[in-house]
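Here the complex is missing one protein chain, while the rest keep their positions.
Let's look at chain A:
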Amino acid sequence: MNRINKNVILALLTLTSSAFLLFQLYYYKHYLSAKNGAGLSKSKGSRIGFDSIQWRAVKKFIMLTSSQNVPVFLIDPLILELINKNLEQLKNTSHGSTSECNFFCVPRDFTAFALQYHLWKNEEGWFRIAENMGFQCLKIESKDPRLDGIDSLSGTEIPLHYICKLATHAIHVVVFHERSGNYLWHGHLRLKGHMDRKFVPFRKLQFGRYPGAFDRPELQQVTVDGLEVLIPKDPMHFLEEIPHSRFIECRYKEARAFFQQYLDDSTVEAVTFRKSAKELLQLAAKTLKQLGVRFWLSSGTCLGWYRQCSIIPYSKDVDLGIFIQDYRSNIISAFQDAGLPLKHKFGKVEDSLELSFQGKDDVKLDIFFFYEETDHMWNGGTQAKTGKKFKYLFPRFTLCWTEFVDMKVHVPCETIEYIEANYGKTWQIPVKTWDWKRSPPNVQPNGVWPVSEWDEVIQLY
């Protein structure tokens, strides 16, 4: 009796375990494909029907946001890219005629939406409704960076990210806040001690590794896979912004400490200079933006931003940097049209180019062009009297956004290295007499311009 039983049980177990194994194999395959994201299987999307968990999660989320008037738009890079490729086709197909799920069914872990916080009227209660709909939500809050610049204000925290999970798919809501300078800002996704680190695979999030800044996009409504969503009117532009969106905040705390030590100059002259310099910077930024030329704060202006979050009142000029590959031949005429006549031009496009424009109230705009080498970057200088050339070396850097005098502008992300190269380790101490040929630690003599070229490379107006 015993033996037979043993045998029967063995057979039964084999059967169940084979069923189990089959199920596991199926699950494992599914898991693998989800893990590798859609990169693996873009074409596969069409084969998976509207019952995919991704599509259902997005649908539920859109139902939620439209019923609760949550002002969101789609920013998911993967889906935006797909939409961008098929934008014409999407616009032509009439509503509801979609037979295949081409976009939202693409396997992935997250779908990212942006929430325009300033348009959001009833924040309260939204969370609860989401949870009632079956979402599990996580809210990440932090203090408001817009109050950081002001002495000693402490506000209630603002939401930065929401992550709402429906089964295996999560909706990542990136909260976009309006900032001075007509741009949208989102915060860093930073988990606090008590939060569940395994809630979702956080490292795969497309947004939140750093704070980010974006131009305020115009929006359009499209119907994607039977769902009405808002997307940026120019998805391409938005997609291009994503990899370069990293934002760094001014060091307000350190700036306050600086002013405690050195006291701010609030004389009439300082106030006037700051005002003119700010206007000049705004005008320059506007002109360069129209030309599509990237620029960053350089030299004294960059130091002012980094050290004291304001314009150094005795600096007497505004300094910008531009990569030489971004040089356009119409820069000079564009500035002249904007009311900034050329003051001098040193060097040439191939070597040590430097432009200087005359702003109002005796404030000068200096534009240094930067040349890239494999292990460093440099810009040039020219002494008008002698034709001597100088070279200022900087470690290689990338560009980040920041906010300065109510504008969104670029600064080198590796700011401290940049500033120390230019001003040495003692940059924290204000120096009023600065000799651009001798003071900078990164200056190198770079020969002399041949006299035959002087007419071209030394132009004074």
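As a working rule, a contact is a pair of C-beta atoms (placed from the backbone, for glycine too) under 8 Å apart; a residue touches a chain by one contact, two chains touch by 3 or more; residues count from 1.
Operating definition for what follows: contacts and distances are computed from a predicted model.
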item	value
Undepicted complex member, UniProt protein name, chosen from "Protein O-linked-mannose beta-1,2-N-acetylglucosaminyltransferase", "Mini-chromosome maintenance complex-binding protein", "Presenilin" or "Gamma-secretase subunit APH-1"	"Protein O-linked-mannose beta-1,2-N-acetylglucosaminyltransferase"
Full-complex contact with the absent chain, from A:N92, A:T156 or A:T374	A:T156
Listed residues A:K198, A:K425 or A:R438, member touching the removed chain	A:K198
Absent-chain contact - pick from A:S180, A:Q261, A:S333 or A:T398	A:S180
Listed residues A:D51, A:E88, A:E124 or A:D455, member touching the removed chain	A:E124
Which of A:L87, A:M133 or A:L147 contacts the chain that the document leaves out	A:L147
Absent-chain interface as seen on chain A, which is shown	3-4, 6-7, 10-11, 13-14, 17-18, 20-21, 24-25, 27-28, 31, 35, 118, 120-121, 123-125, 128, 144, 146-147, 149-156, 178-182, 190-194, 197-198, 200-204, 266, 271, 274-275, 406
